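A single protein chain has been omitted from the complex, and every remaining protein chain is retained in its original position.
Here is chain A:
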């Protein structure tokens, strides 16, 4: 339907070569960013792409720890995707987790309880999907560092939750896309949590500022590390891409350094 050229991000993720099966199916994608450069726009782009009309079987389960639905709705509208309509069509499920808190007086059971019930909710939602869509679900999380805050610092509970979600990727072919703030963990002495998460990850997208500082025309650089990238010929290899980006209201421009006129 759409024969437009792929942008650099879509190329790096292999999103153009095939629409069925969805290239990110069964994969875990981690988006990393820092205080200086926010990576949330990548999440918005992937959300829009997943819900696009090219792949009508895709559904998205969005766990929002950071912003309410109105925020995403406004942004995605400008990108050309109506979240409210998709929600009514049963393709978009928004779990508002802004107030999810595991009470601190009760012990680990309840701390875990919050995440366990969340996992069951997700699993039940997927199981309730129509037959065609069951294997095309995408779970999106914004963002993982807030999950740790909700768990009151018990990274183990968050790790367990991520492992549970990972089983969904291998059993049901779901995708798991999550945003995390990498600069929180690089300042830790022993970032065990991040190391374990990275072990699960198939695609890593890092948003960083330019080494030269701020610029109005270039907002930062993206590095995409795609293990198990399937190219046109069908063979699998690792692919690393690096390019610059500029975020606009209704799109994001990606370009190689020095190619902007």
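As a working rule, contacts are C-beta pairs under 8 Å (C-beta built on N, C-alpha and C of every residue); 3 or more make two chains touch, one makes a residue touch a chain; residues count from 1.
Methods note: contacts and distances are computed from a predicted model.
Undergrad: Absent chain per UniProt: "Exosome complex component RRP41 homolog", "Elongator complex protein 4", "DNA polymerase epsilon subunit 3" or "MOB family member 4, phocein"?
TA: Options "Exosome complex component RRP41 homolog", "Elongator complex protein 4", "DNA polymerase epsilon subunit 3" or "MOB family member 4, phocein" considered; the missing chain's recorded name is "Elongator complex protein 4".
Undergrad: Can you work out which residue in A:79, A:116 or A:200 touches the chain that's missing from view?
TA: A:79
Undergrad: Sort through A:92, A:161, A:185 or A:243 and give me the one touching the missing partner chain.
TA: A:185
Undergrad: Which listed residue (A:44, A:91, A:136 or A:157) would be found touching the missing chain in the intact complex?
TA: A:44
Undergrad: Using the document's contact rule, name the residues of chain A that touch the chain not shown here.
TA: 35-38, 40-41, 44, 67-68, 70-71, 74-75, 77-82, 84-85, 88-89, 98-99, 101, 104, 145-146, 149-150, 152-153, 181, 183-185, 187-188, 214-216, 219, 247-250
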